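All protein chains of the complex are present and in place, except for one that has been dropped.
The block that comes next holds subunit A.
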Amino acid sequence: MASLTELANPTRFMRYSAVLLPWFAGAALVLLALGFYLAWFVAPADYQQGETIRIMFVHVPAAWLALMFYTMMAVSALGTLVWRHPLADVAQKAAAPIGAAFSLICLITGAFWGKPMWGTYWVWDARLTSVLVLFLIYLGIIALWRTLDEPSRAGRAVAILTLVGFVNVPIIKFSVDWWNTLHQPASVFRMGGPTIDASMLQPLLILAVGFTLLALALHLVAMRAEIMRRRVRTLTIFEAERLDRLAAQGAAA
């Protein structure tokens, strides 16, 4: 906990993140290259779904990351509201566009997979609808950040919205069990172990780790940009106030 608090200092974060970034990005590139090679040239076509199973290798990691980033944002929201960590709302703000992008990837690749396999791009079943709601919540959060100018006020408002929206995360996960859906039930993270053959599970997991490292690298870059944006804002306000004081002194003399 002490090291977490230490890391929550923006100056230290800038130093540590600069060291971590190339490792995250490099490992992501290696794993994505290996994962796509296995997914495209080694994994066999599915006995039922044929070659469309290749879509699974991007669809499933995108779905996991959309949920993971929202969960990370909910933890950051607690950090903002309860512990008031200086980096909590920076982390939350930087995560929103990344989570939104992965939920959009999940929706679009799902539609391109659904058309040949289900006969439709879209159906209003519980899984698809709850993921669409997740994407809309992400957009709402991004919009709320842009509505309020003052970062700490915006951070608290967004934190409340994020925590309210978190109710959707378990709904997405269990929607395929609670309701009768066209979408298939879980086949990796389930009681009794994965039902996917190892030849497909291995590239899927490698790609999932690769995409996660890429997303975390992007998150670090976005957090660094947000810290600099806040510093620019603070310095610009200080400078404007200093010039105001000088102008007032000049007028008095």
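Rule of thumb we're sticking to: a residue touches a chain if its C-beta (ideal position, glycine included) is under 8 Å from a C-beta of that chain, and two chains touch if they have at least 3 such contacts; residues count from 1.
Definition applied: contacts and distances are computed from a predicted model.
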Name the absent chain by its UniProt protein name; which of "Heme exporter protein D", "Sorbitol/mannitol transport system permease protein", "Quinol:cytochrome c oxidoreductase membrane protein" or "Stage 0 sporulation protein KE" is it? "Heme exporter protein D"
Among A:P116, A:P170 or A:P185, single out the residue that touches the unshown chain. A:P116
Which one, A:L31, A:I98, A:A159 or A:M200, makes contact with the chain that was left out? A:I98
Touching the absent chain when the full complex is considered, from A:I108, A:L132, A:L148 or A:L161: A:I108
If the missing chain were put back, which residues of subunit A would it touch? 11, 45, 50-52, 54-55, 58-59, 62, 97-98, 101, 104-105, 108-109, 112-113, 115-116, 214, 218, 221-222, 224-226, 228-229, 231-232, 235-236, 238-239
